[in-house]
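Every protein chain of the complex appears in place save one, which is left out.
When the chains are written out, they are named A, B and C in that same order, and each has its own residue count from 1.
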Amino acid sequence: MSGNSIGRHFVVTSGGESHGPALVGIVDGCPPGLELSAADLQRDLDRRKPGQSRHTTQRRESDTVEILSGVFEGRTTGTPIGLLIRNEDQRSHDYSAIADRYRPGHADYSYDQKYGIRDYRGGGRSSARETAIRVAAGAIAKKYLADRLGITIRGYLSQLGPLQPRGFDWEQVGCNPFFWPCAETVPDLEHYMDALRKSGDSIGAAVTVVASGMPTGLGEPVFDRLDAEIAHALMSINAVKGVEIGAGFACITQTGSEHRDAMTPDGFLSNNAGGILGGISTGQDIIARLALKPTSSLRLPGQSIDRQGTAVEVITTGRHDPCVGIRATPIAEAMLALVLMDHVLRQRGQNAEVVPPLPAIPASPHSLI
Amino acid sequence: MSGNSIGRHFVVTSGGESHGPALVGIVDGCPPGLELSAADLQRDLDRRKPGQSRHTTQRRESDTVEILSGVFEGRTTGTPIGLLIRNEDQRSHDYSAIADRYRPGHADYSYDQKYGIRDYRGGGRSSARETAIRVAAGAIAKKYLADRLGITIRGYLSQLGPLQPRGFDWEQVGCNPFFWPCAETVPDLEHYMDALRKSGDSIGAAVTVVASGMPTGLGEPVFDRLDAEIAHALMSINAVKGVEIGAGFACITQTGSEHRDAMTPDGFLSNNAGGILGGISTGQDIIARLALKPTSSLRLPGQSIDRQGTAVEVITTGRHDPCVGIRATPIAEAMLALVLMDHVLRQRGQNAEVVPPLPAIPASPHSLI
Amino acid sequence: MSGNSIGRHFVVTSGGESHGPALVGIVDGCPPGLELSAADLQRDLDRRKPGQSRHTTQRRESDTVEILSGVFEGRTTGTPIGLLIRNEDQRSHDYSAIADRYRPGHADYSYDQKYGIRDYRGGGRSSARETAIRVAAGAIAKKYLADRLGITIRGYLSQLGPLQPRGFDWEQVGCNPFFWPCAETVPDLEHYMDALRKSGDSIGAAVTVVASGMPTGLGEPVFDRLDAEIAHALMSINAVKGVEIGAGFACITQTGSEHRDAMTPDGFLSNNAGGILGGISTGQDIIARLALKPTSSLRLPGQSIDRQGTAVEVITTGRHDPCVGIRATPIAEAMLALVLMDHVLRQRGQNAEVVPPLPAIPASPHSLI
Partner (left out) sequence: MSGNSIGRHFVVTSGGESHGPALVGIVDGCPPGLELSAADLQRDLDRRKPGQSRHTTQRRESDTVEILSGVFEGRTTGTPIGLLIRNEDQRSHDYSAIADRYRPGHADYSYDQKYGIRDYRGGGRSSARETAIRVAAGAIAKKYLADRLGITIRGYLSQLGPLQPRGFDWEQVGCNPFFWPCAETVPDLEHYMDALRKSGDSIGAAVTVVASGMPTGLGEPVFDRLDAEIAHALMSINAVKGVEIGAGFACITQTGSEHRDAMTPDGFLSNNAGGILGGISTGQDIIARLALKPTSSLRLPGQSIDRQGTAVEVITTGRHDPCVGIRATPIAEAMLALVLMDHVLRQRGQNAEVVPPLPAIPASPHSLI
């Protein structure tokens, strides 16, 4: 039961269905005194929101957020921050044809198995629409981390189906509708997506998120390791099927002498660890990569069953993202921010006298592609 | 602060250092009436324990577990089960040479940054020795899941450096010191490991764990999704750098029509989802794969610094596993068991009237290699 | 940090200030399939709301609740239930005179010490206005407990300053503005309150809450005992300074032979335990009593300091309850309902085969006065 809260010190609780009246969130544990307004949240919400280009769903939602509590005279008070985003473009009639059928690859069947009740309006709670609250809450964390601790959290699309960037430039990420770090290959993505949309099919993708300006000492052995918590947070995003930190799966074929990051008085010489050793941050950049499956909402007919167990064919005619990975970058950033924020607050209880940290060496373009 | 507990209903709390007096665990939330003795835990502890072959560390530990509480007249009482494993072969003098130096790729530096104090005896709390308690606790969960619900949890080594199995047979997994599912290629592993040990280097590996006989409906949207909790649990194992579920990272290049698992009245036709949709179990086998880095404890000198920040060279002469992945299989099984046990108990609160589930189609050898 | 959630399975998270835009709540973990509408919550909200008689604050709030999520086609879906109550009668100008002064006996000073920031508008988060969300959430729990398990939760004002009821009748509790169980003495309360209001002073009170139709087995030893959780929940209500269960403080002078409740095949012969032994429900009525302090918001001048530490005199001219205990009955009922609901869901994981329970003997009028 329950399961809609994340964090222990900076606790985000979320509610709301894809086609219900509203999404709602409560952020509990934000320290007092942070300058905050709805505009601070809206920026990231706008990066996530649908209908920004022809490559994402055409559902129209302004995703306007209202702060209901926890902010007084432009600053956080330390009390819970209530967040409200009304749903606007609900068109639930789009979904009536599949009210009794399980869309293959969707949560329809598993939700019905769990709850014995099904909100067939566009996925209900299982829809990625829910992530709007994550992004709004994550924006609070990002602002605190940046303003108070100089931690920057950024992400980008690191693979779209078979396509990979050929170069890397953080500046480019904000200049195209894909969060793609390589200007040269953006046209390839556009052609690929146009063809895909025409085919009625969808495609998987990978997103990479990076935290720079990291303090040392974040993460709690042994079960609440920072990497374990990041894996939890990122895997909780809809459609994610894999998470890796630093060298990730590539470490399987590495030798120890290759993998271990040498330390010098000037800092680490590489970052196979992805900024985490023994579950605790080393001060190096945190680097995490996630794999997102292709959406199962397709115009192409799929084999399935209905609630009575009869074989049926399912076609999804609603408005959907042919590559959910495209809009996932701000969501992944938000989730990484929530984990770091939580651990910043957890770590404060520590109060240890520690040895001075090594200089941090930022993630290189090489390690990011 | 804290972080040494996992689970919400079936809560495992663990303590103990590599070279301290003992490892200790408390398993809170085990339902009453389960037949249980220390022998039930010892079986999996013996599978994990060091010194079973020449391919693992030669540290000698019997890993004998004592049950301190929670079992009366051979059955669990519903009260916390205390677990005690005394350390026997501590030889802490092995480590004195590196008491002031940070071993590269180890948690020495990050622990010192966090706590300002360092237990230099073989990694202290950051040592994988801690996983003995996980295995003991996981054995309780495995027994409950098997006896009461018919859920079987099994794992195997699915890659060792560049080596992959060529065939798949569950029976073989218990017949060699590698947990390897393919008899034909065992000699390759032995030669590879012998050469590696001679070289003084180490190698990464992958482990796959599978839960069969799964009920539907386990997992709590949205943050406590079953896959998110599995990712958390598996990434919390020492040396793990990546986790994937079902198709995992391969989904990046899949199309939606390939990836989505068709449903028929006779069951699902494939298992790209790895048994989880929308964070909730579908009744198919759960399949998860984890990447383990090569250990950084090498006889080969590594570049590092000491506590004063001076450049030093570090050589690790203690007894270590040249491939930590080899002993990781029972640990990964234990962690998967703990997550499933926790969610079985969570799900019970639900009490929903649900539609009858689809027949389960077990993981095929094809999908397991 | 944080602290605005209660429960582990039936988790209520709350936000909102006395004079901010709105109160907001998220109820996570309500089982699916419960018939629920806003009207079900409104009933208890109306019992709590101000301005119902001349004996409570004259602030005008309709306390209209909107359900934002978690209910579809009139039934709960198992997903989080979002609750929104807009503040209407905020008149924050009433409070400007004390923006810089700490009202004695209020949370002004302690909040400022904790947060370094002060929402001076009527107490901000520390105002009892926050309890509206508790009452709304509690109404969901009460409905589930009543509909599915036949558990009834009722409360009444058991003392108002020096005045105690002379008789006891549950029917009377709903027939006067005091939740008073004795018709004969209602005029005494009215005279007392009229004189008190004239004097500008306030008075303490006691409230008793009772749960009938209890199942056995609720409560988790040793720290999450049912009585400990009830004490926590009731003491978390604004102005509460004491909580007792069953015989409560009277047990200090009882002997063991008086106190222990004899058991017979027909049930217990008394209920000094208040329905709980060893922290676990016995099936007898749960009886808890709470002491509420007199409000410190008085027209009578009080000695205090301002933010600069200078001595000042404080007079509170806003609209306040001269006896906060009067409106506390529905709040106490709600908190008891939340604890029981949480433990009903926790207990389900247990799945034990138990011996048949004793017949319950309801709380007698004698034990209730």
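Convention: a contact is a pair of C-beta atoms (placed from the backbone, for glycine too) under 8 Å apart; a residue touches a chain by one contact, two chains touch by 3 or more.
Bear in mind that the values here come from a model prediction, so they are computed numbers and not experimental data.
Touching the missing chain, out of C:122, C:181 or C:204, is residue C:204. As for the chain not pictured, it touches chain B at residues 1-5, 7-11, 13-17, 20-26, 28-29, 31-33, 66-70, 72, 75, 77-82, 84, 114-117, 119, 121, 124-125, 345. One chain is missing from the display, and on chain C it is touched by residues 1-6, 14, 102, 104-107, 109-117, 125-126, 130, 159, 161-162, 201-206, 216-225, 227-236, 238, 240-265, 269, 272-274, 276-283, 291-298, 300, 302-305, 307, 309-311, 346-347, 349-350, 352-358. On the side of chain A, the interface with the absent chain consists of residues 8-9, 29, 31-33, 78-79, 221, 345-346, 348-353, using the contact rule stated above.
Heads up, the rule we're going with is that only the chains that are shown with their structure count from here on.
Summarising the inter-chain layout, the chain whose CA centre lies farthest from the centre of chain B is C. We define each chain's centre as the mean of its Cα atoms; on that basis chain B and chain C are separated by 45 Å.
Centroids of chain A and chain B (each the mean of its C-alpha atoms) stand 26 Å apart. Once the centre of each chain is set as its mean CA position, chain A and chain C turn out to be 39 Å apart.
In chain B, the residues that touch at least two other chains are 221, 346, 349-350, 352-353.
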